[in-house]
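The structure that follows is given in the form of structure tokens.
Note that one protein chain of the assembly has been removed; the remaining protein chains are unaltered in position.
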Amino acid sequence: MESCSLTCKVGASSYKWSNHVVRVMNISRKSFIQMSMAVAMLGSVGVGPVLADEEADALIRSMEDRTRAETNTATYRMVVTRPGESDREVVMQSWDDRVSDRSFIHILSPRRDKDTTFLKVEGNLWMYLPNLERDIKIPPAMMLNSWMGSDFTNDDLVNQSSAVNDYENTIIAREMGADGIEIVTIQAIAHLDAAVVWGRVVAKIRMDGIPISQQFFDEDDVLIRTLIFSDIGDLGGRIAPSKMEMIPETEPGHKTVMYIDAMTFDEPIADEIFTRANLSRRAR
Amino acid sequence: MVTYFLLALRNLTRNMRRTVLTLIALVVAIGSLTFMLTLTEGYLGSMKDNFVLTNFGHIQINAPGFQEDGLIDNYMADTGPAVAAAQANPNVVASTQRVYVSGLANVATASAAITVIGVEPDRERAVTRMADFVTSGAWLEVGDNGGVVLGIDVAETLEAELGDKVVMTTQAPGGDFSSQVFRVRGVMESGTPEVDRLMAIVTLEAAQTWMELGEGATTVVLRVDNHENTDAVYERMLDQLDGQQFETQRWFDVDPFIQQFVESSDASIVFILAIVVVVVLGEIINTMFMSLYERTREFGLMEALGTGRRQLFAMLLWETTVLVSIGGALGYGGAAILTGIYGKRGIDLTAFTESLSSLYMDPIIHPVMDLKITIYILATIAITALLAGVLPAWRATKLNPVEAMRQI
Partner (left out) sequence: MSGTLFAIAWRNVVRNKRRSLITILSVAIGLLALLFIWGFNDGSHNNMMANFRALMTGSFQVHQTDFFDHPKLETNISDQTVLLAAMESVGIDAWTTRLSSFALSAGEETSTGMILLGMDPIREPLVTTLNEKISVGRFLEPGDEYTAVIGAKGAAKLGLGLGDEIILLTQDRRGTLTADKFDIVGLIKSGDPIIDQAMVMVPLESAQELLVMEGRITDLVAQVPESELHKIAAELRMILEPEDLELLEWEEINPIIRQIVNLDNGFMYIFISIVVLIVISGVVNTVLVSMLQRTREFGVLMAMGTSTGAIGAVVLIEAIFLGLLGTAVGTAGGLGLVAWFGRTGIDLSAMMDPELVEIMGEFYLDTTIFAEIDTNHLLITVLGLLAATIVSAFYPALRAMQLEPVEAIRHI
């Protein structure tokens, strides 16, 4: 906990970056950067809020069952849209072991990021860059809000909070969907002591548990972002949406679309996948 | 001796006008010099106070190596011995425990790197002024384990207002990420970047639970009754505490800047003193020479009547000494009175100092009298008296009595 000499504040006022710098960031043992992992936990983005209403509860659980498993492996394709630039596409493979809270991601494309890998294990986050030929551990303060420059946040991905515990859910509307399946609108209000940044989430879920959309509001009830599920079809033996579109309402022209190109559920994953040795192995 | 003194007085009062004018010069010079010194002493002292009382305390006790690396893994599981030693020491006014850990604060739309500090809300008040920096909302109440007070720049980056929730993520010892939600109870603005830009203050209990530290903490902070006693307390702590478990440091061990600034200010004061002495000397010597020429005839007469040169010299030297002493004493006295008056009230220099608070300077300065100052001033008066008196006195003795008497 180094006290920055006074005069470094004289200089520091020249630089707003020094917010980060004044606090020396030291990490024990090897210096590595842990990065929030859980692309695999993307599944959990679709997690619905807690239900005060039993029917709402049940529906949320059924949605979770659809999209979660003890383990899953998947191939994702993420397209990030930004105004004034061409779309950026990132293709990645992920392995997720929910039971032991471990996950691994291997970036396949674009060429610039190819063979970058991430490992989350034992509460630590590691990142490997092929050009570096070593891995780095990522500390919390480096977990800046956007994951890989997309509109999904680290908070989305790291947050293990179960919908059931953190929110109070009630069904507020019902409507008939185009294909004859009823769509339920659930309002989920975050518990005051829940470690989630949202104030309220409004989710539309089909009666068969397939999510349609989620709207995220902050505590002042401003709509911050909308998540839309589509392309419902066969996914690894289950019926589930394979396209997720995240639209930040506060940044016009920004959008991220996540396509699940392939997914398998509950297949055992070898332990050696979740090791630091694997970080560099994948790169070869 | 007494004769010379009385003689000096009489000669001085004989030419009241000149004496008064010279006295005015002396009083102004010595008085303002003294006052400047007390002002400087005041503001330097307050700089030290500000630094120590804003945040750091006089002395900190950490686990060995913590001061260097700031890693939460390096915490003190049992702070008992340190706290006990602190409380047993009569010079320690108050002590408190803290947990420091770095992390990230998140709200729906923004995030900010922070230093989380778990404090004991009531005990902290007795040690530092942090509670006084809260500009909106309130300081934490004991037991409010869900509350957080943010530094003003952190609050602005997060656009967080009172009552908003903030999710903070840190790494507990062992490396696990852990998030907790807190509500903003207050916002603090100290004027110093290390507080305003980084701090998120929660209760000690909250931090201990969150980081799974049990009863442990990373830091014990001590406030000593007087800056002068800091070293003594430090030594006692070193004696009483096991160096393997506890590392004790004084504030200037960790950040020597203020201490050195104070010392360099002392040096430049001597410089200023010297200049003022030169100016005053200039005036007094001139005045004394004027007086010399006016009294040439008188001196000639005295010498003719048998006054020895040495006696003449002594007489003139006494005159100057008495004059300078009276002027100096009046000047010093006046400044001391002013110091007394403004010492409590303080002089508001807000117009000039703008925002030097980041350098721990207060816009309101309270002058303080110190033994050191008194000695400096006495020395200055003595030197001035001597230097001012010698040259004219010596010149006077060079007079030829006969010629002198012929002067009109």
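For clarity, chains are labelled A and B in written order, and residue numbers in each chain start from 1.
FYI, contacts are C-beta pairs under 8 Å (C-beta built on N, C-alpha and C of every residue); 3 or more make two chains touch, one makes a residue touch a chain.
Keep in mind the model is a prediction, meaning the values are calculated, not measured.
Enquirer: Taking the full complex into account, find the residue in A:56, A:91 or A:127 that is in contact with the omitted chain.
Expert: Within the whole complex, the residue contacting the unshown chain is A:127.
Enquirer: Which of B:1, B:275 or B:305 sits in contact with the chain that's absent?
Expert: The single option touching the absent chain is B:275.
Enquirer: State which residues belonging to chain B touch the missing partner chain.
Expert: These residues of chain B touch the chain that is not shown: 17-18, 21-22, 24-25, 28-29, 32-33, 36, 69, 256-257, 260-261, 263-264, 267, 272, 275-276, 278-280, 282-283, 286-287, 289-290, 293-294, 352-356, 358-359, 408.
Enquirer: Under the stated touch rule, tell me which residues of chain A contact the chain that is not displayed.
Expert: Chain A touches the missing chain through residues 4-5, 7-8, 10-18, 20-21, 23-27, 29-33, 35, 80, 82, 88, 113, 127, 129, 131-132, 134, 136, 138, 142, 144, 146, 148-150.
Here, only the chains that are shown with their structure count from here on.
Enquirer: Report the inter-centroid distance (CA atoms only) between chain A and chain B in whole Å.
Expert: The answer is 53 Å.
Enquirer: Under the stated contact criterion, what part of chain B meets chain A in this complex?
Expert: 51, 56, 62, 66-71, 73, 100, 102-104, 106-115, 146, 153, 157, 164-165, 167, 169-172, 174-177, 179-181, 183, 192-194, 197-198, 218-219, 254-258, 261, 358-360
Enquirer: With touch defined as at the start, can you tell me which chain A residues reach chain B in the complex?
Expert: Listed in rising order, the residues of chain A that touch chain B are 1-7, 9-10, 12-13, 18-20, 22-28, 34, 122-125, 139-141, 143-145, 155, 158-159, 192-199, 216, 218-219, 224, 250.
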